[in-house]
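I have a structure here, written as structure tokens, and I will follow up with some questions on it.
Here the complex is missing one protein chain, while the rest keep their positions.
Right after this comes subunit A.
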Amino acid sequence: MAAVIRLSSVCRRGIKPLFYQSTLLVRPLAVPHKHQEQPYLLTARIHSSQNLQASSNSKAASLHWTAERMLSVLLLAMGPVAYFNPGPVIDYSLAAALTLHGHWGLGQVLTDYVHGDTKIKMANAALFLLSTITFTGLCYFNYNDVGICKAVALLWSK
């Protein structure tokens, strides 16, 4: 194919002799078929990331990634709000945002280090339980006790 000839002119560093051998092998052959009008090119299997949705059309992972970043920005904004406008609204919002940010963050840690279908399932179940308990505890604290903002203020005044 013309592209092979272009290869040698494009490459400034020079190709090792071995490469020349392999490109010659790679050059698609014009398959000699007696009544073929047009030689067809042999196809190559290439990992083309755009077409991966051929096997799984789910955008779930990508959307999850975006949601994680949006939550991070939201949590960042809650800091100053909690400082200047403490109260029950920000207390419960912080409880939710902190728990979810932690849940998703620990989820990534598990994905990185835990392998094997059963182990992954068990680890994620345990994480879900932990996050549920965490959120419950924080809401309980907000309702029955001083609340997150006041707690931080009291802790720091000591």
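Keep this in mind: a residue touches a chain if its C-beta (ideal position, glycine included) is under 8 Å from a C-beta of that chain, and two chains touch if they have at least 3 such contacts; residues count from 1.
One rule holds for everything that comes next: contacts and distances are computed from a predicted model.
K.L.:
Name the chain not shown, per its UniProt record: "Succinate dehydrogenase cytochrome b560 subunit, mitochondrial", "GPI transamidase component PIG-T", "F-actin-capping protein subunit alpha" or "Transmembrane channel-like protein"?
P.N.:
In UniProt, the chain excluded from the picture bears the name "Succinate dehydrogenase cytochrome b560 subunit, mitochondrial".
K.L.:
For subunit A, which residues lie in contact with the unshown chain of the complex?
P.N.:
Subunit A touches the chain not shown through residues 3-4, 7, 10-12, 19, 22-23, 26, 41-48, 51-52, 54-56, 69, 72-73, 76, 79, 98-99, 102, 105-106, 109, 115-117, 130, 133-138, 140-141, 145-146, 151, 154-156, 158.
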